[in-house]
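Certain chains of the assembly are absent from this excerpt, and the rest are unmoved.
Here the chain labels run A and B in written order, and each chain numbers its own residues starting at 1.
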Amino acid sequence: MKGIVIVTGIPGVGKTTVLNEFEELAKEKGIKAKVINFGSVMMKILEEKGKFIDRDYIRRTSIKLQKQVQKEACERIKENLEEEDILVIDTHMFVQTDCGMYPGLPLNILKELAPSLIVLIESSPEEIVRRRELDKSRLRDKKMLSDVKFDIEWSRTIASACSVISGAPVKIINNEKEKQKEAAKHLLDCILKVLVS
Amino acid sequence: MKGIVIVTGIPGVGKTTVLNEFEELAKEKGIKAKVINFGSVMMKILEEKGKFIDRDYIRRTSIKLQKQVQKEACERIKENLEEEDILVIDTHMFVQTDCGMYPGLPLNILKELAPSLIVLIESSPEEIVRRRELDKSRLRDKKMLSDVKFDIEWSRTIASACSVISGAPVKIINNEKEKQKEAAKHLLDCILKVLVS
């Protein structure tokens, strides 16, 4: 019952909060689960290569370098499966760059990871806009409601393509206001069902 | 002019009715066509393995077992091409499970089947809700209009991914109220055009 689970969500859905709750919950229940941020692994690899860059800059960096680092990150992540039962990869369905929307999980990466489940954390567009306005810690563009709706749609269409390619089911989990514990529990339940089956 | 055609539709679009009319129409015209329900073939394989389960339960069964049986069903279906010219596979673009929306035709199955055409039977969301309320024979969840709209959308995005992967065109056929004969004729016409060309 080992497996890789992809968890994505556009900025403002509260993905990090849900995943923190998830880790705590798994620990409580004695389940060997680890959440790994794909971007952080990529950054670490870049640092090792001598390129120190901030978190938001990574979105705007060289596409070719990004692709290469993406592959390396993938291999490094999979090494964790030796010690852990559940690997939750915290990532994005797509990354906005000046050159367009880059798929977070292209075919070659999906084949490498062979995920058992793809999760989209979602919130209502209005709630996402509210959270984005509260969060000043990141260099985020202030996006309008229509942009948020587009991002939700694009995440879903990319997820459906990832689903057909990998064979993994797509689960949409709503993270409503003040309900992050419920969302985390929902996530753990789904993962256990997929991996036990 | 032999070929496999995928026909899908979410519960309530009247897919079974259209396919019954289609079989009758093909018979009338002396065309060797057979409609095969993917789920029924899967169930039969499960029964042979000694696992008797009801039709609606199959949606909730083990994912891994489902995957394996899916592959076997695929091979068994293709054997029919020896005797038939047109194989219509009656299936779903996606299957709702507790673990999320499972793709009905993942990449490996698409490569196996190599369909010539992918058909989505659709109806208006309001008509689908009406039909679902009338049908008490199945253990269906009473879904709201917004859920039906979501299911139509998800079917389309999954279909578009299946189209790019297989190279097969996607045809949307509307099954309006009392117009199942027209829908069946439309389906046969499309199939003949694709397979003759």
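Points to keep in mind about this one:
As a convention for this text, a residue touches a chain if its C-beta (ideal position, glycine included) is under 8 Å from a C-beta of that chain, and two chains touch if they have at least 3 such contacts.
All values derive from a computational prediction rather than experimental measurement.
Counting all copies of the one sequence in the full complex of this file gives 3, of which 2 are shown in place.
By our rule, only the chains that are shown with their structure count from here on.
Distance between chain centres (mean CA atoms), chain A to chain B: 32 Å.
On the side of chain B, the complex with chain A involves touching residues 61-65, 67, 94, 97-103, 105-108, 110, 154, 157-158, 160-162, 164-165.
Put simply, chain A touches chain B in their complex at residues 116-119, 156-157, 160-161, 163-167, 169-172, 190, 193-194, 197.
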